[in-house]
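One chain of protein is taken out of this complex; the other chains stay put.
Letters A and B mark the chains as written, and numbering starts fresh at 1 in each.
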Amino acid sequence: MMTEIERTPRRAVPLWTQIIVWAFLVALLAIVATGLSRAQEGTVQPGHVIDDFALTMYNGYELDGKSEVNFSDLRGKVVVINFWASWCKPCEQEAAELQQAWTEYEPTGEVIFLGIDYVDTETDARVYMKKFGIRFPNGPDLATKISQYFRIKGVPETYFADKEGVLRYVHVGPFVSIEQIRSQIEPLLR
Amino acid sequence: MTGLKRITSYQSLIAILFAVVIALTFQGTSFAQGREPTDDEVNRIAKKLFCPVCENTPLDVCPTEACRQWREQIREMLSEGKAEEEIIDYFAVTYGERAAGDPRDKVRAYLLPVVAILGGTFLLFRALQMWKKPKAAESTILKKDSPASQQDEYVAQIEEELKKRS
Partner (left out) sequence: MIANLGFGVLLITFFVTLYSALAASFSNPKAFAHLFRSISGARTESLANQLEKLDTPQRAASMVESARRAMLLTFPLLTLASLLLIYLLVNNRFEVQFVYEVTSRSMPTYLKVTAWWGGQAGSLLFWSWLMAAFASLVTLRKWDRDREFLPWVIFVSCFTLAFFVGMIAFYENPFKQFYQTATGVEAYFIQPANSVLFTPEDGQGLNPLLRHPGMIIHPPMLYLGFVSYVIPFAFAIAALITGRTDDRWIRITRRWSLWAWLFLTFGLVLGGRWAYDVLGWGGYWGWDPVEIAAFMPWLTGTAFLHSVMIQEKRGMLKHWNMLLIILTYDLVIFGTFLTRSGVLSSVHAFAQSAIGPLFFTYIAITLVASVALVIYRWGTLRAETEMHSLLSREALFLFNNLLFMSILVVCFWGVIYPLTSELFTGTTVTVGPAFYERANGPLFAALLFLMGIAPLSAWGHSTLQTLGRAAWKPTVLAVIVTVALFAFYTQNVYALIGFFLVAFVVLITLYEYWRGAQARQRSHSERLFAAFWNLTGRDRRRYGGYIVHLSIALMAIGVLGIELFQMETQGTLELNQQASLGGYDVVYEDIARFTGPDGREVTRAVVGIYQNGQYLGELYPRIDYYWDAQQAMTIPGQRATMKDDLYILLVNWEPASATGATFKIYVNPLVNWLWMGSLLFLTGIVIAAWPDKDPEREPVRAGKHVRQVSAAD
């Protein structure tokens, strides 16, 4: 096989085509890279200033007489955000402890517990909450907006925010004792 | 004759009553009070949804406890008389868009492939047209089967062999 005798200047790729090709490749790689970095990200980390979010609570659950709570309204209080689901077996291990901690801290008015039900059906959620006597404010995470914001990797996960609305501690998995919960809240109260 | 007629009409009355009773028992697909939707009816809708927590698993085959609860929820909603569209919407709103099996914004999903395919077709036809044009204007490459070109080929072949071995 031979190459032909070239008597004319070689036709290189026109500049505009090159620009388009490279732009396309770079865009593609950028998209994949971003997706990759997102996949590698863990949950939201301590130090993060938590954006405002709204939680519409289940019937019968309320905070200050209102059935909807905005996170920004809770400035000045320590907030414990707990993600759970009725189909989650490990969540049952900590349910009673969380309720107990709530009964301890509610009278002080300085700590708020928010229960966020992750992709659950209301019927089963109510059965679960009744079983463990859960009375702290609880609502479903509609369209998984809140859990996506926190980038949770599973349930149960609990996020502790201080009085300025800054995330201070992330607890992945169930609490083994009420002491664990207290030990995270106490420093934030000071 | 009359006696026979009377018996016949009595029999036909029984037959009609019988038919009515049968018809009432075997109702159509409308959801009368208390009739529970079958597994098939639930699956027909579950097929179009994805498990909100598992990785890319359709809801009708997902074996987890959570999925079983969601299928029960579909059953509940069906027995309340909700339509398929409503149920799918509810799932998307409650559990996030990824629970719905098909991108609901159809335009954005299909736009790029359609444009790309049309673009590719256009480019192909342009290329075909370009190749149909004789290339005489572009170069002075001789036609392959003329003796002059064969001589040139021979010379070029020698040159290349020499290049390779140098």
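In the analysis below, a contact is a pair of C-beta atoms (placed from the backbone, for glycine too) under 8 Å apart; a residue touches a chain by one contact, two chains touch by 3 or more.
Values in this document were obtained by computation on a predicted structure and should not be read as measured data.
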item: Among shown chains, those touching the left-out chain; value: A, B
item: Contacts of subunit A with the absent chain, listed as residue ranges; value: 1-4, 6, 9-13, 18, 21-22, 25, 29, 31-36, 38-40, 143, 148
item: Touch residues of subunit B, complete complex, unshown partner; value: 38-40, 43, 48, 50, 54-58, 61, 63-65, 67-68, 96-104, 108-110, 112-113, 116-117, 120-121, 124, 127-128, 131-135, 144, 153-154, 157-158, 161, 164
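Operating definition for what follows: only the chains that are shown with their structure count from here on.
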item: Of subunit A, residues touching subunit B in the complex; value: 2-5, 7-8, 85-87, 119-121, 123-124, 140, 142-145, 148
item: Residue ranges of subunit B touching subunit A (in the complex, touch as defined); value: 52-53, 64-66, 69-70, 72-73, 76, 92-97, 138-141, 152-153, 156-157, 160
